[in-house]
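Omission of a single protein chain aside, the complex is shown with its protein chains in their original locations.
Order of writing sets the chain letters: A, B and C. Residues in each chain are counted from 1.
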Amino acid sequence: MSDHASHSSGAGHVSPISLYITIFAALMVLTAVTVGAAFVDLGQFNFSVAMLIAGFKASLVVWYFMHVKYQSHLTKLTLATGMFFLAILLGMMLIDYTSKDFTAMPKGTDPTSEMGAPAAH
Amino acid sequence: MSSTVANADHGHAHAHAHHPALQHHFDTMAQQKEAAVIGMWVFLLTEILFFGGLFVAYMIYRIWYFDAFAEASRSLSLFWGGLNTAVLIGSSLTMAMAVRGAQTNKRKATVNWLILTMILGAVFLGVKVIEYADKFEHHHVPGPSFVWAAEHEAPAAGAAPAEHRQLSLTPEQLQQTTQLYFSLYFTMTGLHALHMIIGIGIMLVITWMAHKGRFDEQYFTPVEMAGLYWHFVDIVWIFLFPLLYLVERHT
Amino acid sequence: MTIFGIPIFPEQASTFAKDVDALYFFILATCAFFAIGVSVAVVWLGIKYHKTHDGQIGARIEGNLPLELLWSVIPTIIAMFMFGWGASVYYHLRRPPDEALHLYAVGKQWMWKFQHLEGQREINELHIPAGRPVKITISSEDVLHSLYFPAFRTKMDAIPGRYTELWFEAKDPGVYHIFCTEYCGTNHAGMIGNVTVLEPAAYQAWLQGGGMEGTLAQRGAKLFNDLACQTCHLDTGTGRGPSLKDLMGRTETMADGSTVVVDEAYLRESILNSQAKIVKGFQPLMPTFQGLVSEENLVALIEHVKSMSPNATTVAAPTPAAPESGAATAGKPAEKK
Partner (left out) sequence: MLDKLKMPERHYLNNGHGLKSWLLTKDHKRIAIMYLISISVMFLLGGLFAMGIRLELATPQGDFVQADTYNKFFTMHGVIMVFFFLIPSIPAVLGNFMIPPMIGAKDLAFPRINLLSLYIYWIGGIFTLAAMVTGGVDTGWTFYTPYSASASNTHIIPTALGIFIAGFSSILTGLNFIVTIHRMRAPGMGWFRLPLFVWAHYATSLVQVLGTPVIAITIVMLGVERAFGFGIFDPARGGDPVLFQHLFWFYSHPAVYIMILPALGVMSELVSTFSKKMIFGYSFVAFSSLAIAVFGFIVWAHHMFVAGISTYAAMVFSFLSFSVAIPSAVKVFNWTATLYKGAISFETPMLYAYGFMGLFLIGGLTGLFLATLGMDIHLHDTYFVVAHFHYIMVGGAIMGYMGGLHYWWPKMTGRMYSEFFSRIAAILVFVGFNLTFFPQFVVGYLGMPRRYHSYPDEMQLLNVMSSAGASVLGLGYLLPVIYLLWSLKKGAVAGPNPYGASTLEWQTQSPPLTENFLEVPEVTGEPYEYEHVVAKESHLV
């Protein structure tokens, strides 16, 4: 069994309370930021910004609240596997749905505007 | 049953007296705990793909019917949604504190933090009930009685002139495609709420176990597993909030 | 083709049937080579190295890297070749020639309804001329169906709410099967029919025989009046709606500044979801006809509008993905502002 990494016996890594408070504060601030960003017209980037912030918040929760930072490589690998296959599910679905107009896209329209971001008005 | 051979393999301290929570087919508490952690993460992996299927449907229809999604999203209350996000993040904090209490073998702290987490979870569900009731009132529940009334305006988007938005969508189309949005809204938030109810149920059991003193710093796996699950439910909401409430708020 | 009275091969009744069959025989030969090769090897090894006494064990051979690479790379190359050939045949199958005769098919539980531009309507029967490409635009009134002509080696699903299309060119006169291959309920197996391929002259005669209701476009013109479309869509361009004269294939500018090339999918969308795309300079006044016009009448209306554009050769996007294009646009009325 060569693949188990730095786990400590017993209680595992005990994070200081101050860290938890900091993460909590960061999550609250980011929530406010994501609401604020939604009211600013960023054109195609509203969606990307919202997802980036959500992704960052999720990473904070995973990394600190869920202790992945202190877990074995195997745990990290499991998480990465999940992300990878989620990306396959979402990404490969788009192959069909964004190429419906692949060769017949009327000129002057931007195919990338279909990628989820609202078309600029 | 010889565990000495296996011990040599693990190469770390082995409790000489077997812990009462050690199951017969494991050699050490560490092996047992690691198995549980990996098992939980593999379970969360399936949960990621479970919600992933919903996100696919959401993504396709959001691309197709962006305006309807934006319009329907504006009818959701940002106040309740934002409040719930804060409540759920707060409950993640209290959950992390509960696990910390178990790690440091503070029974009372663990129990209290767990109870606080459950209360916050219940608050979230209560707010969800208020929101759902509002949807019923406005006939925003998909099905035969679904009505998308043009005069309904979300308070936050009141500034936008109505005719501006009506330029691109007829009432018939809104009726049709906002319904799709609400189908997804109810499926997504409904499944999320179901996960929370299950989570609260699990926590009830674990709080009782903690109260009875079943855990110590060697063995608190159930608390940790419940924590992982609860944080995952929180993460799902972290994505659902912008996807459902914040489709397009700036017009 | 039959062997001992067993039919083993369908007629090659379309121009590309032989292409598909050539591909079939190539894959068949490749597969037979590997299947027979491995089977013979396995049986021969089984006999040659049969265990002769108790306690005998095999030689210690762990593997052989060059061999592994060889039998990974060679199948890869063959597979890539197969893909390329298959893709080129597919591209041909999905690309109707411009001069193709245009028909409509509507699937409904449990029948195929065909409409000719000249006005003939048939159920579970289809008459087409030999030696001329035929393009069929397919839709469905209820659930999924799939229009399949085994003798022509082509099929396409009928999807409610979308147009799909297929084409073929029948070679010889004869009668061939039409099947529905997408399971559609109780009488799925009864959703079959015959396609009768006629000599061009016989086809013309057949066309004369039917058509009591006039051509499809004429029927559309009548609907155009019945539904009062002509009260707004004046040919002069001074009506409340845009003129539909010479519309097909034109690039129209919408109220939001975007442009749309007028094709069948656009017309379909404009009738069913009339306010999805508003031409610049007009008010969104037109009522929606969703649920008021059947699929059959819809194609008649579209044909009528097309007949008002005598100079437009074909739909605006003569590309292989045109069916998908139509499908996608029809399915997402509200995308652009």
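In this section, a residue touches a chain if its C-beta (ideal position, glycine included) is under 8 Å from a C-beta of that chain, and two chains touch if they have at least 3 such contacts.
Since this is a predicted model, take the numbers as computed values, not measurements.
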Chains in view that touch the one left out, judged over the entire complex: A, B, C
Option from C:100, C:143, C:255 or C:279 whose C-beta touches the chain left out: C:143
Touch criterion as defined above, residue of C:122, C:182, C:263 or C:295 at the omitted chain: C:182
Sole residue of C:113, C:132, C:155 or C:222 that reaches the chain not shown, by the stated touch rule: C:155
Where the unshown chain meets subunit B, residue by residue: 1-3, 5-6, 8-9, 23-25, 31, 34-35, 38-39, 42-43, 45-54, 56-57, 60-61, 64-65, 142-144, 176-177, 179-180, 183-184, 186-187, 191
Positions on subunit C contacted by the hidden chain, ascending: 5-10, 19-20, 23-24, 27, 30-31, 34-35, 38-39, 41-42, 45-46, 49-52, 54-64, 67-68, 71-72, 75-76, 79-80, 82-83, 85-94, 109, 142-144, 146, 148, 150-151, 153-157, 159-162, 164, 177, 179-190, 192, 320-321, 323-324, 327, 331, 333
Positions on subunit A contacted by the hidden chain, ascending: 1-4, 74, 81-82, 85, 88-89, 92-93, 95-96, 99-100, 102-103
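Here is the rule we go by: only the chains that are shown with their structure count from here on.
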Chain closest to the middle, measuring from C-alpha centroids that were averaged per chain: A
Intercentroid distance (Cα basis), subunit B paired with subunit A, Å: 15
Residues within subunit B bordering two or more other chains: 63, 66
Junction residues of subunit A - those touching two or more other chains: 114, 119, 121
Contact footprint of subunit B on subunit A as seen in their complex: 1, 4, 7, 9-12, 14-15, 17, 20-21, 23-24, 27-28, 31, 34-35, 38-41, 46, 50-51, 53-54, 57-58, 61-62, 64-66, 71-72, 74-75, 78-79, 81-83, 85-86, 89-90, 93-94, 97, 114-116, 118-119, 121
Residue ranges of subunit B in contact with subunit A within the complex: 9-10, 12-13, 28-30, 33-34, 37-38, 41-42, 44-45, 48-49, 52-53, 55-56, 59-60, 62-63, 66, 70, 78, 82, 85-86, 89-90, 92-93, 95-97, 100, 103-105, 217-218, 220, 224, 227-228, 231-232, 234-235, 238-239, 241-243, 246, 248-251
Subunit C - residues contacting subunit B, complex: 255-256, 273-276, 278, 284, 288, 290, 331-337
